[in-house]
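Following this message is one structure expressed as structure tokens.
Take a look at chain A:
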Amino acid sequence: MMIFKKAILAASLLAVATGMAHAEDKKTVAYIAPSLDIDYWQWVARGVQQKAEELGMEYVEYTSENSPAKQMDNARVAVTRGVDAIVIGPVSSTSTPPFLNYLEKEGIPVAFTGIGPQPGLTNYTSAVTANNYETGIAQGKFTCELAKERGGNKVGMLSLPQDRENAQKYLKGAEEAFADNGCELVQMLETKGLTINEAVTQANDLLTANPDVKAIYGMYDQAGTGAAKALETRGMTGQVAVTVADGSPTTIQLMKDGAIQGIFFQEAVGQGIDATEQVYKSLNGEETTQDMALLMPLVTADKIDSDEAKAVIARVFPQD
Partner candidate 1 sequence: MNSTSNTLDTNGTTDTRAKPPSVLSTYRTELAIAGAIIVIMLGVGAFVPAALSLGNFANIAQAAAPLVIMALGILLVIITGGIDLSVGSVFSLTGMVAASAMANGVDGFTASLIGLGVGVVFGAINGALVTLAGLAPFVVTLITYAVAGSLAFIVTNGRSVGVAAPNYWLFNSGSLVPGIANYVLFCIIFLICLEFVLRKVTFGRWFYAVGSSSTAAHLLGVPVKRTRFAAYVFSSTMASFAGLLTLSYILNAESTSGASLMLQAIAAVVIGGASLFGGTGSAVGAVLGALMITVIQNGVNLIGINSFWQGSVTGLAILVAVLIDRFSQK
Partner candidate 2 sequence: MTSLSSSTTLAERQSNPQRPLVTLRGIQKSFGPTHVLKGVNFTVRPGQIHALLGGNGAGKSTMIRVITGEIRANAGDLHLQASHGGDPKVAVVYQELALIPDLTVAENIALVHAPSGFALKRQAQAALIAEEALSLIDPHLARTALFRKAGDLSMHEGQIVEIARALSTGAEVLLLDEPTANLTAAETEQLFAVLKGLAKDKGIGIVFVSHRMKEIRQLCDVCTIIRDGKTAIDARPIGMLTDAAIIQEMGQPAHRAEAQIARNDGQPVVATLTGPTIQHPIQRGTILGLAGAPEGPAHVISSLIGHGRHRDWCMTGDGWGNAPTSPRDAVAQGIGFVSGDRATKGVLAQLPIIDNVLASRRVRERRLFVGQNERSECAGLMQALKVKAGSAWDRPGTLSGGNQQKLLVARWLGLPLKMVVFEEPTRGVDIGTKRDMYALIRQMAEEGTIVVWWSTENVELLELCHEILAFDTEGQPKGFLPADRFDEDALAELTGMAA
């Protein structure tokens, strides 16, 4: 009985929704996030939403809850609902082939953000991602320099889980940069829970095991916060340098306080904006760029209040 009622309700809502979409004849863009428990994917959402509004498009949002199956369901639901274009942060690269095959058949343009499609695929409109390898080189070089400024060459790293492709690329770049600049990576700890609390504990353990570390490379935002917190507790703020990738209000504030020396910003909002622009172009038959690997811009403490930095930050997280 209950299920029956729900079915009727769902059906009528769907009818109303599609009816409205047709009535106004506005194009709709759907954003499919892998999960919404990470700030990053919400910021991408804001970028998509912002750009869609600007372009006069309707915006809808789905969550895949880190499940490739749910991601596929979301694509089907979106198609049933009549969306015209999709911006997706995929659950993983490997989950993308069936997803893309289905949407290609339906003739819907797809743009990736954050994580790209499986290498070798071409049936998508655009992939707007961070260039993790190049960023790894840049952040590795910067971190190494900071260590040397502090009279050492040993660095530690708080890493994303190394089963992730982006983490492997970051690490490859960083290791090359360390080697080229004469630094030694003495310890790398991988996160499991991606929480600040875990990062604090790991930073503490890293510093206990390696008292001669002069700089910490934080591969994700919480790592930066955790390392800064651990150093603060030890009264060593500034004595060991901290660099971090991603960037958030928290880490920006820590940088202003001198607890973090540099942030390599992952332009979450910017990726959402760029991806939406690409699918919009595709809908209008304009030329699109298939691979946009954005280098993550570095902002240091002394430049945080510059206009240049403000422009970067505007493409990182929503300014409200």
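Everything below uses one rule, namely that a contact is a pair of C-beta atoms (placed from the backbone, for glycine too) under 8 Å apart; a residue touches a chain by one contact, two chains touch by 3 or more; residues count from 1.
How these were chosen: all candidates are chains of the complex that A comes from, given by their letters.
From a predicted model like this one, the values you see are computed outputs, not experimental measurements.
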Given options 1 or 2, the chain of this complex that touches chain A: 1
Candidate 1 partner contacts - residues on chain A that touch it in the complex: 36-39, 42, 161, 187, 189-198, 200-202, 204-206, 208-209, 211, 222, 225, 229, 233-234, 248-250, 253
